[in-house]
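A protein chain is absent from this complex, but the other protein chains hold their places.
Presenting chain A:
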Amino acid sequence: MSIIQFQKTSKHFGTLKVLDEVDLAIEQGEVVVLVGPSGSGKSTLLRCINGLERITSGDLIVDGLSVTGGSSQLRQIRQEAGMVFQQFNLFPQLTALENVAFGPRKVRGASLKEAEQQARELLVKVGLVEKASQYPAELSGGQQQRVAIARALAIKPRVMLFDEPTSALDPELKQEVLTVMRDLAREGMTMVVVTHEMNFAKQVGTRLIFMEHGTIAVDGNPVDVIDHPPNQRMKEFLQRVE
């Protein structure tokens, strides 16, 4: 069964229809890159997957659980779907290590020793173990985002959701974050990534979705659809981001 399954999923904000009966199945191991004009509903689609936005109608199944379930079911879904935000959102009162250990400690109830050991391993993985005792304010944007990725990985999710993870970063800092994401994809992590990085989409993505007005307008192989956009508006969009 698909790990993420949108079934005629709609989302309204008041009278504004942001997702319009979306049907979409994402399989384990896929790296889905989500693109589209501002306001087309990319973030909303992503945030519906981990229930940060509640869907209005239809259904959405994540790892066998419906996001329309109660709050404990929602928490279960969130432990299966880690999220990385554009603005990093690291906890400023905690060190890098404590940020990463936070999820296992407070969500999974791990012991301090166990959680910190695991956090250290994750910081090694994102190349920041030497920054373990720094506070977020003492780290560069790229470093903060790598810690944020480690924090999301610490709860051992089966899917990772990225909402424009490099948009707030200077060009020279984007690469270090994209590299970590590329490694993650190589390990077989299922990923849904909202990004404007078309090179990343081509090299790492297994699937590209172009959204428009809350619907999926294009869904195909990244290299194919970027090099030969099947629709005029996607063509215009690509010209603008490149």
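Convention: a contact is a pair of C-beta atoms (placed from the backbone, for glycine too) under 8 Å apart; a residue touches a chain by one contact, two chains touch by 3 or more; residues count from 1.
Simple rule for what comes next: contacts and distances are computed from a predicted model.
A.B. asks: Under which of the names "Xanthine dehydrogenase YagS FAD-binding subunit", "MaoC like domain-containing protein", "Late competence protein" or "Glutamine ABC transporter permease GlnP" is the non-displayed chain listed in UniProt?
C.D. replies: UniProt lists the chain that is not shown as "Glutamine ABC transporter permease GlnP".
A.B. asks: Quick one: which of A:11, A:42, A:131 or A:151 touches the chain that's been left out?
C.D. replies: Within the whole complex, the residue contacting the unshown chain is A:151.
A.B. asks: For the chain that's not shown, point to the residue among A:79, A:140 or A:206 touching it.
C.D. replies: The one listed residue touching the chain not shown is A:79.
A.B. asks: Please output the residues of chain A touching the missing chain, sorted low to high.
C.D. replies: 50, 52, 71, 75-76, 78-79, 82-83, 85, 87, 89-93, 102-103, 106-107, 137, 148, 151-152, 155
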